[in-house]
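Structure in structure tokens, see below.
Of the protein chains in this complex, one is absent; all others appear in place.
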């Protein structure tokens, strides 16, 4: 197995696991079969599609390579029919999800560098590649994306992408650095799950009632 | 009238009808005039904009051709002022909507093929062209897109796009095949409306309470 095959295999595993997470949300919201497949595809590919549009890699890999279409479809059907059994795999799914997150973040950042983006933008795009699919998945069922208030998740992706980009800039040999980046993201994410690490929330100003905030809202941007 | 003029006319009719559906949702949500126009434009063009960005056809037709801007604006104003009357046209609007869906799916798939996408991706993009506008329309008023749980809708678009792509690959003469694709989508959609055809929903596992599912949710993707 060459290094390239190895990365592709990991990438498709990540796609499969993210597709499972999307399909499970669809089943939970009582969507029909098609709705489940849409959430499966969106969760697995939205981050990468956004990255590819931004760097000008059109058509995005999700459309250029049929495997990125077939894998979410298989994951969607599997979830649709076997979702009660999949629930028992809760723990393994979280582990795969953490691995997929690390891989998407690192490969996304390296792809952005290869298309000439500056290092800061590459780290940002790597993180978006990792978390974007989950955001679109949640928005499609009109929930605030869990990544915005969940335990350490995007920060793990950010750290993995930053390691990969830093190694590339020095430069260090890319394969070992990529593995370190994936491992760092993976470790941070598992630590967050097991120990409940969370990011801080802004302190409420003691004298400020919630509804007074409403005035701060402008339509703009 | 040449074949090209015919397709353009159908495309603009589809744009108009989809724009009506967007504007009606805006009026129903008590949006102001501008909000109604935004929903009108989004419903009519979002699917095509996404398709064009994915295949690299920039600027998208919705921005390159002023007719795709004027038609939604006209539809939006018309709905804003005459929406009580439009309600009486409920049945005709559904019929036009079904026709527009078929046309958008077929023309979207053929445009994707023309830009070099593989057949599977072309079918997928054709379907997205057909249903994308309605998804964005619903998300803008923070509703779960009706296509995710409505009666057979996206599947009709998928069937129409698949026929067009299959005919193109064989190859068969494109005009008759395109008409068959549009007609198939149209027929499936009308059948679904009249006879209440629906896609299956995943069976609830008897012993599983709803809230237990919450654990399956991960932030990822």
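A and B are the chain letters, set down in written order, and residue numbers restart from 1 in every chain.
To be clear about the criterion, contacts are C-beta pairs under 8 Å (C-beta built on N, C-alpha and C of every residue); 3 or more make two chains touch, one makes a residue touch a chain.
From a predicted model like this one, the values you see are computed outputs, not experimental measurements.
> Which one touches the absent chain: A:70, A:148 or A:172?
Among A:70, A:148 or A:172, only A:148 touches the chain that is not shown.
> From the listed residues B:101, B:159 or B:177, report the one that touches the chain absent from this view.
B:101
> List the subunit A residues touching the unshown chain?
So the residues of subunit A touching the missing chain come out as 53-56, 115-118, 120-121, 124-125, 135, 139, 142-145, 147-149, 154-155, 198-202, 205, 208, 210, 212-221.
> Where does subunit B touch the missing chain, residue by residue?
Per the touch rule, subunit B residues meeting the hidden chain are 17-18, 21-22, 24-36, 38-39, 42-44, 46-47, 49, 53, 58-60, 63-64, 66, 69-70, 79-81, 83-84, 86-87, 90, 93-94, 97-98, 100-101, 130-137, 139-142, 145-147, 150-151, 153-154.
In the analysis below, only the chains that are shown with their structure count from here on.
> Calculate how many whole Å lie between the centre of subunit A and the centre of subunit B, each centre taken as the average of the chain's C-alpha atoms.
Subunit A and subunit B have C-alpha centres separated by 27 Å.
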